[in-house]
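As you look at this complex, bear in mind that one protein chain is not there, while each of the others sits in place.
Showing chain A:
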Amino acid sequence: MTTRIGVVTFPGSLDDRDALRAVKLAGAEPVSLWHRDKDLHQVDAVVLPGGFSYGDYLRAGAISRFSPVMETVIGQAKAGMPVLGICNGFQVLTESHLLPGAMLRNNHLHFICKDQKLRVENADTAWTADYESGQEIYIPLKNIDGRYTADERTLDELEAEGRVAFRYVDGNPNGSLRDIAGITNAAGNVVGLMPHPEHAVEPLIGTGRTDGLGFFTSILKRLVSA
């Protein structure tokens, strides 16, 4: 049986096609999911892609969080289904309270678009097992609401439990507290990050490297061996 990985399209999603392509390049079967459809069509994992779902109205991710598909995704994620939130998808995950904290406007107020150096801090999650802890990777970063924020207690808890999954290296691009680029839930099945691994899966495009492919091969291995 092939491994099915769903990618949700919200109105205003931009990177759903790239995410589907990354899933395919990793060797899994990509499945398009629609925001108004509660049915996850028997997928084994879900990617919430980047973009500006619902125009970022109210707050980034605030309206998507209440879409029919998210009702099912939230329930399944709590039951252990792997979910990866990229950029806007990360914002949806924090708005859904599947991950703690919130994203705010970049401290310098500018839209960023650059190749960003990251350090993989936790290589034990469902989406990072193909990396090594401490490995440095280059992943494109493009957003305006990318400043990760949480209260001190939550930040200390994340650090103590090894739940900071990725940290910005060589300069903090947006004022994220403690240089946090991505985090995981306690179980390691839900991961969110601001940079875009789906844009770094082929040498011809993006960073010219394939540092992002590991997210998709990690989850495939996890699901096949499960």
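Throughout what follows, contacts are C-beta pairs under 8 Å (C-beta built on N, C-alpha and C of every residue); 3 or more make two chains touch, one makes a residue touch a chain; residues count from 1.
We take it that contacts and distances are computed from a predicted model.
S.K.: Tell me the UniProt name of the left-out chain, picking from "Probable sugar-binding periplasmic protein", "Fe-S cluster assembly ATPase SufC", "Anti-sigma factor" or "Phosphoribosylformylglycinamidine synthase subunit PurS".
M.R.: UniProt lists the chain that is not shown as "Phosphoribosylformylglycinamidine synthase subunit PurS".
S.K.: In the complete assembly, which of A:109, A:160 or A:204 touches the absent chain?
M.R.: A:109
S.K.: Which residue, A:62, A:123, A:169 or A:223, contacts the hidden chain when the whole complex is considered?
M.R.: Missing-chain contact among the listed residues: A:62.
S.K.: From the list A:94, A:128, A:184 or A:218, which touches the chain that is not on show?
M.R.: Per the contact definition at the top, the residue touching the missing chain is A:94.
S.K.: For chain A, which residues touch the unseen chain?
M.R.: 58-59, 62, 66, 94-95, 100-102, 104-109, 147, 149-151, 175
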